[in-house]
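Below is one structure; the comments refer to it alone.
Excluded from the complex is one protein chain; the other protein chains are retained at their positions.
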Amino acid sequence: MDSAIATTHTHDAGHAHGEHEHVVLPQHRHHFETEEQQREAGSFGMWLFLLTEIMFFGGMFFAYLLYRNWYYPAFAAASNQLNVPMGAANTAILITSGFCMALGVWAAEVRQKKTLVITLILTTIFGMAFLGVKYFEYKEKYELHHIPGNNFSVSMFVNPQNYPQYPDTYAEKPLAPDMAQKTQIFFFLYFAMTGMHALHMIIGIGLLVWLIMRANRGDFTNGYVAPIENFGLYWHFVDIVWLFLFPLLYLINRHPLH
Amino acid sequence: MSAQTIVSLPDQSTAKMPKRHYINNEHGLLSWLLTGDHKRIAILYLISITFFFFIGGAFAALIRLELLTPQSDLVAADTYNKFFTMHGIVMIFLFLVPSVPATLGNFLIPIMLGAKDLAFPKINLLSWYLYLAGGTLTLTALVLGGVDTGWTFTTPLSTHYLNTHVLTTGMAIFIAGFSSIFTGLNFIVTIHRMRAPGMTWFRMPLFVWSHYAASLLMVLGTPVLAIAIVLVALERVFGIGVFDPTKGGDPLLFQHLFWFYSHPAVYIMILPGMGVISEVISTFSRKRVFGYSAVAFSSVAIALFGFFVWEHHMFIMGVSNYSALVFSLLTMLVAVPSAIKVFNWSFTLQKGSITFETPMLYAFAFIGLFTIGGLTGVFLGALGMDIHLTETYFIVAHFHYVMVGGMLMAFLAGVHFWWPKMTGRMYPESLSKLSAVTSFIGFNLTFMPQFILGYLGMPRRYAAYPQEYQVLNVLSTAGATVLGVGFLLPLLYLGWSLKYGAIAGNNPWQATGLEWQIQSPPLTENFVETPIMDHEAYDYEWLANKTKHEVTTVG
Partner (left out) sequence: MSHDAIHSQAHDASNVTNPEHAEHHIVTPLQYCYVFATLLVGTAITVGAAYVDMGVLNPIVALAIACFKACVVILFFMHAAYQTRLIKVTIASGFFVFLVLITMTLTDYLSRSWGLW
């Protein structure tokens, strides 16, 4: 009902119907009747965009489901080569980043410019930390020739006894050569899914930098919170993708006690 | 003449174009290229899709020319492959998918809802630029030497065995896909959030309903195509094996993902056309569309069922027989809402005051041709028949009856119907009737023989064919020539009418939609004040009362 979210609103007084403070913001676009209509249209549009993202990742999740069932031994062995501490730490880092983002939305809603800028910066830092960890993980895969393509090597899965420095792998039974070949599909899906996820993170960080600059100008603490809110939706969506990727990729077969 | 027409034009000796409208609101090329006005973007789209339509049409002409003789003599077989691939890609991704939604939908949906613009004008403009980028990349692939995968990019052919510009074309389709996603997203938000006071869901014109259904498919289906194409590109560049049977991948997975979009895409293409037909049939029979809510819900039902039938494109590809059975049964379901539409249009005609204006002629062509196309689709959905008929000219004829006979006729019906609104001027009546009849005859002559050819077993996608098929192929090529004339004519006379056409006035058809109650061409802001919808859609009595009232107040 209210066209702008006023500073005076505490979270329980926000829906007082008596208030009709009709502030026309410079961001108000001419073709919307009210700013409330504009804000709701924006958030609805963002949700629809996230639906397309669900379907975009959905195709890869289905490919994962299919090949995991077809080539379970290869997937289990290849998954054991991934680094759980790094993955778990990254999950925590990403959740923290999302938490900062959520606080940022709150800060914009209650019009605290300083808090908003700080939380957005923290969001960015944690997002970059995530990518940093990811870099070290990718680098390890590169060194082990686990990047699908011409240089892909299955030696770790047919001769795990040669890799005492990787205890999880070392304890594995060797895979038959044809099944070991299928680890390439696992690693392809690993790179495609985490890579697409990382690409979304990179785009998100780019947007964050822009949002921080504008937030610092005070653009989002005058009642115009839509960009922060909508970016928040995007950022949390990217988090959710990772919440699924982590158990599906890293934790396929950790339970047989070696 | 006047007895059989409802056209009411202002007195041409005194009529003037409105002083201010969206076309002359701003001047200069930049004012068009940077516009946020949905009407201007619609015009930009109209120009660009017409361009690509004639490119696609040129390839159709080359294909028919090659098939005039049994030998592959005009071009070599691999060049022929590039021809039909380019024809398919351009026509589907650059013409049919954006045809009605991006032009007429863009122009009309905000006006029909009583809004000033779409919810996100900048995203609307972005979608046009993405479309252009996709189109440019397609042309680049064409100029560099073409691509010969067929429009379906079937793996492992596209990933392993072809040395043509698959990546460039794939990227083009990926980008054009986002253009379509943004159009759909914009429509959905606009329809939900921008309706004028009084404009309830069941007062919306059926044109809007059908666009709503198509937009759902655009938003939910297109990303799956995007990921399928990304995977093809990765497979091609890095050889990662996800679609490569030698590495354990399943080529059919690609087809599942591809058809998960591309079957709903068929409904993306046809649903907006159905919306046009509802408007035209109602206007020229002076009756409310029979069973309004049934027609409205059938659009949504088509969209919903559209997600459950894609595997019927893969019956002979090696999918499970049991699954094929399920999909075959589900395919029959789609026939129900489509039939509801056809029956309701027919009932709308019953006891209506029918007049035969050009849009109505195209609409009649649509109903007949779409019915044939739809029913042959039921044949193809039946498992046993499909094994006999798929990958033959029967299927080519089937989808051309739906896509050209259906959608293209609907597009032309819509362009003629709203031409006076978009430009403020009438097209020449008798010439346009001639072109409608010409395309109808040409169309049937082109594609009816292909049903027979397919039934006799002529496979699609070959440059050469046995001698005994020649007669029917010659007929088909002759028909294509007539059809080409039928499509060139509107380009010429519509261009002519921009300057010399009669001035149309606000409501030449005496139609009821909100778009006909404002000036033609409309103002940039569409409405001087936000309209309040106080009557049902297609309420001709309301219109008559309103007109009477206007006459008395003016008099």
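Order of writing sets the chain letters: A and B. Residues in each chain are counted from 1.
The rule is short, and it goes like this: a contact is a pair of C-beta atoms (placed from the backbone, for glycine too) under 8 Å apart; a residue touches a chain by one contact, two chains touch by 3 or more.
All of these numbers come straight from a predicted model, not from anything done at the bench.
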Sole contact to the chain not displayed, among B:252, B:289, B:354 or B:543: B:252
Selected residue (touches chain absent from view) among A:199, A:213 or A:243: A:243
Candidate in contact with the missing chain, chosen from B:71, B:136, B:320 or B:547: B:320
Contacting the left-out chain in the complete assembly, out of A:78, A:103 or A:192: A:103
Touch residues of subunit B, complete complex, unshown partner: 192-200, 203, 220, 224, 252, 256, 260, 307-308, 310-311, 319-323, 326-327
Residues of subunit A in contact with the chain not shown: 1-2, 5, 9-11, 14-15, 20, 22, 33-34, 36-37, 39-40, 43-44, 47-48, 50-51, 54-55, 58-59, 61-62, 65-66, 69, 84, 88, 91-92, 95-96, 98-99, 101-103, 105-106, 109-110, 229, 232-233, 236-237, 239-240, 243-244, 246-248, 251-252, 254-257
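In this text, only the chains that are shown with their structure count from here on.
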Intercentroid distance (Cα basis), subunit B paired with subunit A, Å: 37
Touching residues (chain side subunit B, partner subunit A) in the complex: 110, 115-121, 123, 181, 185-186, 188-190, 192-194, 219-224, 226-228, 231, 234, 238-242, 247-250, 253, 256-257, 525, 530
Complex contact set, residues of subunit A against subunit B: 29-33, 37, 40-41, 44-45, 48-49, 51-60, 62-63, 66-67, 70-71, 148-150, 181-182, 184-185, 188-189, 192
